[in-house]
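One protein chain omitted, others in place.
For reference, chains read A, B and C in written order, and residue numbers begin at 1 within each chain.
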Amino acid sequence: MIQLLWLIPALPLAGFVILALGGARLSRRAAAWIGVGSVGISALLTLALAVAFLRGLPAIPAHIRQVWTWFDVAGLNIGVSFYLDALALTMMAVITGVGFLIHLYSVGYMAHDDGFSRFFAYMNLFVGAMLILVMADNLMLLYLGWEGVGACSYLLIGFWYRDPANGYAARKAFVVTRVGDTAMAVALFLLFDRLGSLQIQELMQRAGAQWGVGTILPTVVALLLLGGAVGKSAQLPLQTWLPDAMAGPTPVSALIHAATMVTAGFYLIARTHLIFELSPLAMSIVAIVGAATLLLAGFSGLCQTDIKRVLAYSTVSQIGYMFLALGVGAWAAATFHFMIHAFFKALLFLAAGAVIHALSGEQDLFKMGGLRRELPLVYLVFLAGAASLSAIPLVTAGFYSKDMIIWEVFASNRGGTLLWAAALAGALLTSIYTFRMFFLCFEGPLRTPVAHKPGWNMSLPLAVLAVLSLVAGFLEIPHSFGGGVQIFSHFIQSALPATQLLPARESNEILCQLASAAAALGGLGLVWWLMLRSPQAGAALTRQPLAMKLSRFWLNGWGFDWLYGLLFERPYIFLAQINRADIVDGCFTLLARFGLALNALAGAAQTGRVRTYAAGLTVGAAAIIAWVVWL
Amino acid sequence: MVTIPFSHGLLLAAALFLLGVICVLTRRNIIFMLLGLEIMLNAAGLAFVVAGARWGQPDGQIMFLIVLAMAAAEVSVGLALVLEWYHRMHSLDVDQASRLRG
Amino acid sequence: MQSADYMALLPLLVLSGALGAVMLLIAIGRHHGLTALLTLAGLAAAVAALPVAAARAPIRVTALLTIDGYGLFFMALVLLATAAVALLGYAYFRSWSGHREEFYLLLLCAALGACVLVVSSHFTAFFVGLEILSIALYALIAYPRHRAESLEAGIKYLVLAAGSAGFLLFGMALIYAERGTLDFTALAAAGGVPATLQSQVMLLTGLSLLLVGVGFKLALVPFHMWTADVYQGAPAPVTAFVATVSKTAVVALLLRLLAPMGAQSGAAFSQILAVLAAASMVGGNLLALRQQSVKRLLAYSSIAHLGYVLVAVLAAGPAAVPAVMFYMAAYTLAQLGSFGVIAVRSSRLTEADALESFSGLFFRQPWLATVFTAMLLSLAGIPLTAGFVGKFYVISAGAQNHLWWLIITLVLTSGVGLFYYLRVVVTMFSTSVPVDLTPRPVVFSGALVLTISTVLLIWLGTAPEPLVRLLQNMAP
Partner (left out) sequence: MNTLFYLAAAVAILATLLVITRAHAVHALLYLIVSLLAAALAFFLLGAPFAAALEVIVYAGAIMVLFVFVVMMLNLGTHSVRGERQWLRPAAWVGPGLLAAVLLAELVYVLGGWSAPATTPAAIGPREVGLALFGPYVLAVELASVMLLAGLVGAYHLARPQKEAEGEA
């Protein structure tokens, strides 16, 4: 079974090739079958593979498959080799499984779009690139997947390229993540240069053997890697691209947020966790970035009017949780939250897509409302997703994963009370903005008429994801619940280390859980009271001058775009204006002129006369002998 | 038999060789260029004979023989080319053969 | 000579036999297709005889020839490239009247010379092999004698090749006068420590003069000036032969001659080689920059490619010999394909080598344009083509021997190279009005060569490991 590993990324890539070459010649039906089928078979293969892998546990925690050796020259082996362990398998399962559901949903969502087969081509490529990224055993391949994901996000965010705003959003995503990519590329070169290998596992071993804990080199490498991770995962300070990336079709947003792209940063840190563990400083920075991001994004989420932007900020915030967990060494909790988040975030985006679809493209929350009776299924699944996102205790999967993070942030030897407080505040914020969105969307009077109802191919993924968002949490039930269930963390600990908990704090687990439950329920209660129970109080609150100012500030994402505009764009434009004569280009032109001058010089000897050529021959002979004689 | 230093034999060869080089570089007439090439090749053959004589081996003379054969083959193709060229251009000026350049 | 010797010589004997058979066929009656077929059969038989010879390798057949894995690999390369040229030649000459059959006769002669060259381990065999190749090439280059360009190219090649052969001979004579042997291995055995400084100078002067001859054949700067004119004037299949077989054979010989002598490690001589390599890389790439003739452009680029090869020759590490072998194989493929494209597009009177005639080719003959693009990308060293792996191999061989300056020159000049290769590619994809609207149908034999070389090019670029292993076993 493990032999078929290579098929998993190969199928979506093959789908991409067929769709790209076939283009408009393929019927919609054929394009849908190829696009959805390739990912679907990959998902089935992943499932089969997971069974085989679980059978091999715990004796064989990892498999390496060399699929193709490109070349093996002078000790440098470059090729396609895949690495399969619990982490990679979890990622693959989410990418193919959730990816498949999103593809299936897209058949309905994009049914009337002109670029139907182009859309599926890009989506397949996106899934394929992401699979290569998570399965890669060497840095070359990982980087290939990394850049592939970046290129696909550019293509898909700007999918409706006729609107210049979409193109702008796509370019923004591309450029901002590129800042992180550069840092990451530097890190990869540094690793290769210092440790002399491209194989990730070998690198990790050598790093552990050659570098001491807390030395400068692992810190530098870890921070550069973090640079790449925050770019792709939209964390502070490179989070600005993600809300704008909502310009793409909604399934694209679901794919970017749930299964691909933004989780790449999380994956990178988890994959290279040995290097991060060598640098306590870098770990702390990861945790702080995570905590700061989750709060910042939570506040921004409070004031958005566009349903997709609320979800975008919630993604930034939830990934912040994952980074926080990574930073405190709660590897299993981070991975668990990644998985659960993929379920409910895909669900929320797809459900939001169904709403937008139903309202003929309307995305403004204040023009929605009263959809509970019109779209009962969407209402139910959205409720499941929102509850999971808000971590409503006991009945949602989101509770188990988020609670695990909050508890381990509190109890880990790398954690702390301050980080815990931030996480808790974030939980409260999450609950508030989630249910604000939910109530605005489904309660109250109907403001826009419903045009389309979702078909089976849109409803089915929603139902499956809704179930998963509720029940997947039972894979991991805390100790305090009568000993609990630890299936997931046992599984993931074959690849990632267990969290180091402080013994002094372990007894407080139940208290901590009560606090996070209170935060989630409190947020829900507050929103319910302000919006449904006594709307006058809510309206009064929003009319406060301070609230309005804050609202505008948060609506614009804490003014980061404005800040970056001031710090980077203005000076850049200023410099560009000074440089209208284009100094750098002038240098290149000069170089080209120089080349052409040399060309003319060398070409002057090409007279076409045989005697000139013979003279050249003789001069060469004389020069060589002169060299020999006088040396 | 002579008892001259072998370097003198080689110097004679070098002098003849360079006269051949001058001929190739200076003359515009293709026939003279071919003559210059013959002078060069003959000089190289002479050098081989001198070197063979130094070591008392027949190898030098054998190389001379090969050079002789090569000179004959090359001259026959060369003169055939010259005939064809003259037939076409009605001139032996090698500088006219400069259409291809640049 | 014993029976084992004859077995080891079998490829050469078969080739000579094919030569005789083709000659007889022409004497009996002229038939273009039949002659081409017999030539191909002879080449195929010679290739089939290679394993027989390999079973006896390594073996010394008289003092003149050494049949070993290294030589047999290059022989295979020469024979296969010659077969490709014969196929291209068939496509090229098919619609001509007049005598076309001597082309194959001369081609077989030239191939025999090249095969002798790659297994020679003696100055005599070296010289005879080189001259068989040269003399056959004089006639091949001027073969379409109704074209003034071809005659001009023939005359230029003849005068310069004979002149450089004179330098080469004089150099050999000096080496012989100093060392008393014409045998490469004996020369290397005697060449360990020169007795005096003066005898060192004598030897080096001899080697330098020899280098003039070799540098001419390889078209290294400053012995390169003939290249573009001859490439442009010669009929395209012959140009392909000059660009591939004659260079491959001489490179094989150069490495066989220099490696045992340790000439690469000698200070003065290795400096000269390094200067020639750098000059060729810079000069070749610069000259190609503004070419409007694709044949001339490829000619100048071939100068640069031989400069790259010289870097590996200079490296002389364990990776150097397989690197040279791989690079020559990749280079041969790409050049055959490139000139093949020109050959199948050429008409009786003119060669289709003007850059503007390629404008918009992709929309008229997409397959042809794709092949040419693949070839050019390989020459430029783009990943997933054979050219990239070859260049990578050369660079790593150079890096093992710390030839940093040469490697930097290689990388920088390759960047320049990218510019003019892409210029041709862009021209093919441009949508401007094409010059000739009626594409010539591609003759089957030409299409066969182009397809096979493209497939091999991509295969070597994506899965080079088998060949690399083979080469590592074959290298001495």
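Brief remarks follow.
Please note the rule applied: a residue touches a chain if its C-beta (ideal position, glycine included) is under 8 Å from a C-beta of that chain, and two chains touch if they have at least 3 such contacts.
What you see is a predicted model; the values in this text were computed from it and never measured.
Taking every chain of the complex into account, the absent chain touches A, B, C.
Remark: the omitted chain is touched by one listed residue; of C:90, C:143 or C:393 this is C:143.
As for the chain not pictured, it touches subunit A at residues 615, 618-619, 621-622, 625-626, 629. Contact between subunit C and the unshown chain involves residues 1, 16, 19, 61-65, 95-99, 102, 105-106, 109-110, 112-113, 116, 124-125, 128-129, 131-132, 135-136, 138-139, 142-147, 154, 174, 177-178, 196, 198-199, 201-202, 205, 348-349.
Residues 1-12, 14-16, 18-23, 25-29, 31-32, 34-36, 38-39, 42, 45-46, 49-50, 52-54, 56-62, 64-66, 68-77, 79-84, 86-87, 92-93 of subunit B touch the missing chain (whole complex, contact as defined above).
Quick note on the criterion: only the chains that are shown with their structure count from here on.
Across B-C and A-B, the chain pair carrying more C-beta contacts is B-C. Measuring from the averaged C-alpha position of subunit A to that of subunit C gives a distance of 51 Å. Centre-to-centre separation of subunit B and subunit C, using mean CA positions: 26 Å. Within subunit B, residues 21, 24, 33, 94, 97-102 each touch two or more of the remaining chains. The residues of subunit C that reach two or more other chains are 155-156, 159, 163, 228-229, listed in rising order. Chain contact summary for the complex, subunit B toward subunit A: residues 21, 24-26, 28, 33, 94-95, 97-102. Interface of subunit B with subunit C (complex): residues 6, 10, 13-14, 17, 20-21, 24, 30, 33-34, 37, 40-41, 43-45, 47-48, 50-52, 54-55, 57, 59-60, 62-63, 66-67, 70, 73-74, 77-78, 81-82, 84-85, 88-89, 94, 97-102.
Listed in rising order, the residues of subunit C touching subunit B in the complex are 123-124, 127-128, 131, 134-135, 138-139, 142, 145, 148-149, 151-156, 158-159, 162-163, 165-166, 169-170, 172-174, 176-177, 180, 182, 228-229, 232-233, 296.
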